[in-house]
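In this view, the complex is presented without one of its protein chains, the others remaining in place.
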Amino acid sequence: MRFARYMGYRLVTALPVIFGIIVLNFLLIHLAPGDAASVLAGESGAATPEYMDELRHKFGLDQSLGMQFLTYVSNMAHFNLGYSYRNDADVSSLILERLGPTSLLMLTAFGTAVALGIILGLVAATGRNSWRDNIISLISLVAYATPGFWLGLMMIVIFSIGLGWLPTSGFDTVGTGHEGWAEVWDVARHLVMPAVSLALFYLALYARLMRASVLEQTGMDYVTTARAKGQTERRIMTGHVLRNALLPIVTIAGVQAGNLIGGSIVVETVFGWPGIGTLAFNALQSRDLNLLLAIFFMSACLIVIINLAVDVIYVMLDPRMEI
Amino acid sequence: MSQTVLELEKLTIALPSGADRANAVSDIDLVLRAGKVTCLIGESGSGKSLVARSILGLLPRPHVRIGSGRILFEGQDLAVAPQDKMRAIRGAKIGMIFQEPMTALNPLHTIGRQLDEVLRIHTSLGKAARRARVLELIDSVHLPEPSRIIRSFPHQLSGGQRQRAMIAMALLLNPRLLIADEPTTALDVTTQAQILYLIRELQREHGTSVLFITHDFGVVADIADEVAVLQRGTLVERGTAGAVLGAPTHPYTKALIAAVPKLVPPAARPANTQPFIVEARDIAKTYGTRGLFGGRVTVALAGVTMELRRGETLGLVGESGSGKSTLARAITRLLPIDGGEILLGGADIAQLSRRQLRPVRKRVQMVFQDPYASLDPRRRIIDIIAEGPIIHGTPPAKAREEAQALLRLVGLDASAAKRFPHEFSGGQRQRIGIARALALHPDVLVADEPVSALDVSVQSQVLALLADIKARLHLSMLFVTHDLRVAVQVCDRIAVMKQGEVVEVAPTAEIFFNPQHSYTKALFAAVPGGTWQDRKAS
Amino acid sequence: MREGFARFARNRTALFGAAVLLCLLLLVLLTPVIYPDDPFKLAGPALQPPGGRFLLGTDTLGRDVAAEIAYGARTSLIIGVGATLAAIVIGAVAGGVAGYYRGRTETVLMRITEFFQTIPAFIFALLIVAILSPSVSSEIIAIAAVSWPSIARLVRGEFVSLGGREFVQACAGLGASDARIIFSHMLPNCASSIIAVGSLLIGTAILLEAGLAFLGLGDPNVMSWGLIISAGRAVLRSAWWICTFPGIAILLTVLGINLIGDGLNEALNPRLRER
Partner (left out) sequence: MVADPGSNKISRRTALALPLGLAASSGTIFSNGFAKADEPVRGGTMVMIVQPEPSTLAHYAVTAGNIPPIATQIYEGLVTYDWDQNPQPNLATSWQIAPDGKSITFKLREGVVFHNGKRFTSADVQFSFMEILKKYHPFAPLLLAELTGVDTPDEMTAVLLLANPAPYLMKALAGRDLPIMCKSVFEGTQILQNPSANKPIGTGPFKFGQWDRGQFVRLDRNDKYWKPGLPYLDHIIARFIPDAATRSAALETGEAHFAAYSAVNYADLARMKTNPILDTTMKGYEMTPALSVLELNAKHPPLDKKEVRQAIAYAIDRKVILRDVMYGYGKPATGPLSSLFKTVGFYTDDVRNYDVPDRLEIANKLLDGAGLPRGANGMRFGMHLEVNSFGEQWLRQAEYLKQALAIVGIDLTLRSEDTATWLRRVYTDYDYDINEPFLSQGVDPVYGLNKQYLTSQIRKGVTFVNDSFYANPEFDGILNGAMREQDHDKRAVLYKKAQQILAEDCPLVWLIDVQYVSVFNRKLHDHTTGPLGTQQAFERAWLET
């Protein structure tokens, strides 16, 4: 009960943040020169002023900024994300279409980064200054410094073009009509390189953090206590240190999850992954305001939810956290 | 003579190169006997804790290791025992408790689970049997509601309760030896007294041998059967408690014992009839601790009224959380208060703005507890001392000149001026802190636990300096301390605080001989060692 | 701090990082001597493989990739350092004010900080560059705009903990003004943390810049590594070297900076020293 109330409280306090994001982005986007009508007309080659006016009227761009904002907010209040005139489709359906691939990519990348990062960090910390530690530290240092898009390009050269192991791009092989496990396998093969490109940076980050966190925890008094009980080193690591060391990782992971959305733009572009990132970039380029705002809105909501999830995980991990 | 449980033979613990000395301890010989409490006493840096840890093989390897010597336990040399042998001994045959029970317990596991772990490691008992044993031990350390305690997490218990749980954990398997590394240092006096009593009680019950590490002679007087004194890695004196405390032979031991303030009030002085320099009226202060959901409010000061007369030293005494430090900081306006008046020389300063406050500041100066934290590590001593006068408009050159003079006044060499705080010892730093406070020629000195972070020998020097300066400069002083021994020595009057309120104020002699409030009585009763110095004297 | 640098000097990986960065700085300084011509100048036939007359080959327009990388180094460093400095100034002011004055000011400022962290950084940076139109300064602004919150949180945390430290209280007790406390006591004491985190931020900023330029939002008048990769990407299959070398340059630079940052962190923040 207390928990439910807490959740409600958190969600309510998140509302001003989300509203603020809407306002800020609305203003910023309207600060940007050029509008959707001119882009659409530009792509069409030429258009009469009447045609452009018609477009602007259709897009609601002829109204005052305040009116546009009110309209937008009232639509949002009715859970109506608006209409993307440029794409001739409902914003919500555009986003929903992309949500699946994006979630798949992000969850895979994030999950891999967190899980592998934790394992590698643990392995490195337990064998501190051994060859294992040195190799893991070296790899994570290099991975931490590698631009994801460049890594993606290099992987295409090596694994798709050179070795022919993995498909170059896309979500699945179009037109194969694969079903069931064949389709899963197909998607998985497409997923490997984008997920790795996206994950590697974060993997390195978590490995480094985890290593530091484990080392810090192993110096704590309770570890000495456990030793004084006669506990084995392995059990001390798994039974005591691990969970304590995870706490800072959970916090950082929550903060980073938001950045993953941004980071996916570049990776999605390289691999032609049909996700939110490329949608956002295209929307920005073509001043598709409703769509862009909706994406900002979505990601803000997502981050709020992630932060909430992080808190919940934290509470589960750490009894000291009181709701 | 009872049976020998553990024997240290010429134990030498080597420090890594680059440390201030080659060996943490050298050639220690020590015998621990069944049913006896052996106190290993020493000041900070004496190496006493490392001795304790070396027995269980818990030295911070690989930097610190046993250089030579033997640790004989049940016929084995623990100094060279393999890890699996050591694991079988730890927790089962030798238990250990630590200074800070909060960090020594895993914050994420329940108390029950942490106790249970010991049994799982060393026994093949079933779940129910283990639980029964855990509950039994919890009960034996007098923790209330054992079944609730085992479901609790460490942070849900008080400091004393946590230490009891630690003791229960250490004694689960009836070890032959219990190593207690400053187990009461982090606790309040009343709690300390209870824990000491508990250790004594359990130890007698089971005939356990106890190695008790401490820096406090009062504690030694309360608990020790035998005493070993460690001075910078060397065991300088050993013997029964009565012999060492009553008739120390080594000069170091003598000096240490002499430095312990006596729990005897100075002769009653004529009552101070000077006007009040500081009056605090109904000062209220609450802290809002913001929980994740809602929040709760801690009352730090619940309408405290207190007066300080010109030329007087008023002691503020209480346990942690009593509000004594909060009151000190409220009076110096370092903390904003929620209500009440602070009259300085009759004028209310409680409502002054930051700007209006600035000229007033120089009249009330503070000496802080932690000599390591109270000096800006990035500034030279001379600048630290001269900063106050410069702020208040003294030309820098003149301020520095005066600072040099102050250095001499607090007993430091002139060469100290150009150096940085980390180049000084704790006592020296506290002298610098005092010099900084004096630089502004204040009327009132507020000393917040000025000696509690210092070793006894240094403590007495700093107290002497404070007394000297106070007399010479006709200062009024508010002296905050948790240590009744110190308070009794220093103060003209003592105010006892509990939970944000002053429960009793009286001249020192009066409060010592005739405490009115039950809490005051409890505090005096709990002072470790009580009046052992007088017992010996009589 | 002084011993900090001595500790830093004993850290071999950090020294390696410093060496990499030193080489880079040397390259930047010597670029006008080694490659006196404009890096955009068509130096030879297009798509020449590495070796031969052009050490790292030529790009699609026949420009010397080595010269491009050399000039790109300057851009990357200017943007990395510029954005980081801007972020530090904004972050230190916001975090410092919040951490010093606490109370409602802190709540508001930290809300704003969290708020900025809630916006996906890269998309936000894209938006800012799009609004300001791509140039070195707008890239600096965009990167600073997404980087300052971490500094603000750091400085706030340091200020809050320093504010409780006795030497700061002592200074307040002397009657010092807020400015004096902030500038002569608190800032110098959290400088080491800021330096350590800031140096890591430079690496992140360089990566961000490369990402922006890769998406075509770099300044077209200055050579940058992201721009080279973006231009070479189209011919990735036939001319691998155009993308590969600038990528390696980014990697080495960021690696070097991170190593230095780690080293500084270990050296200047004794809390972490044992790690």
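To keep things simple, chains are lettered A, B and C as they appear, and every chain counts its residues starting from 1.
Note that contacts are C-beta pairs under 8 Å (C-beta built on N, C-alpha and C of every residue); 3 or more make two chains touch, one makes a residue touch a chain.
Here the structure is a predicted model, which is why all the values come from computation and not from measurement.
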Chains shown that the absent chain touches, full complex: A, C
Option touching the unshown chain, where A:M7, A:L28, A:M52 or A:V192 are the choices: A:M52
Of C:F40, C:Y101 or C:F115, the residue in touch with the unshown chain: C:F40
Contact residue for the chain not shown (choose from A:G117, A:G230, A:G258 or A:P274): A:P274
Residue among A:L65, A:L138, A:I161 or A:V184 touching the omitted chain: A:I161
Which residue of C:P134, C:G203 or C:G256 touches the chain not shown here: C:P134
Contacts of subunit C with the absent chain, listed as residue ranges: 38, 40-42, 46-47, 60-62, 130, 133-134, 216-221, 230-231, 233-239
Subunit A, residues in touch with the chain not shown (by the definition above): 32-36, 38-49, 51-52, 54, 58, 86-89, 94, 97-98, 101, 153, 156, 160-161, 164, 167-171, 173-175, 269-275, 278-279, 284-287
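Just so we're on the same page, only the chains that are shown with their structure count from here on.
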Touch-based graph of the chains, sorted into line, ring, star, complete or other: complete
Interchain centroid distance [CA atoms averaged], subunit A/subunit C, Å: 22
Rounded Å distance between subunit A and subunit B, as computed from the means of their C-alpha atoms: 50
Subunit A residues touching subunit B - in the complex, by the definition given at the top: 2, 5-6, 9, 220-222, 224-232, 239-240, 243-244, 311, 317-323
Subunit C contact footprint on subunit A (complex, rising order): 17, 20-21, 24-25, 28-29, 31-33, 141-142, 144-151, 153-154, 156-157, 161, 212, 215-216, 219, 255, 258-259, 261-263, 265-266, 269, 280-281, 284-285, 295-296, 299-300, 303-304
Touching residues on subunit C, where the partner in the complex is subunit B: 1, 165-178, 180, 184-185, 188-189
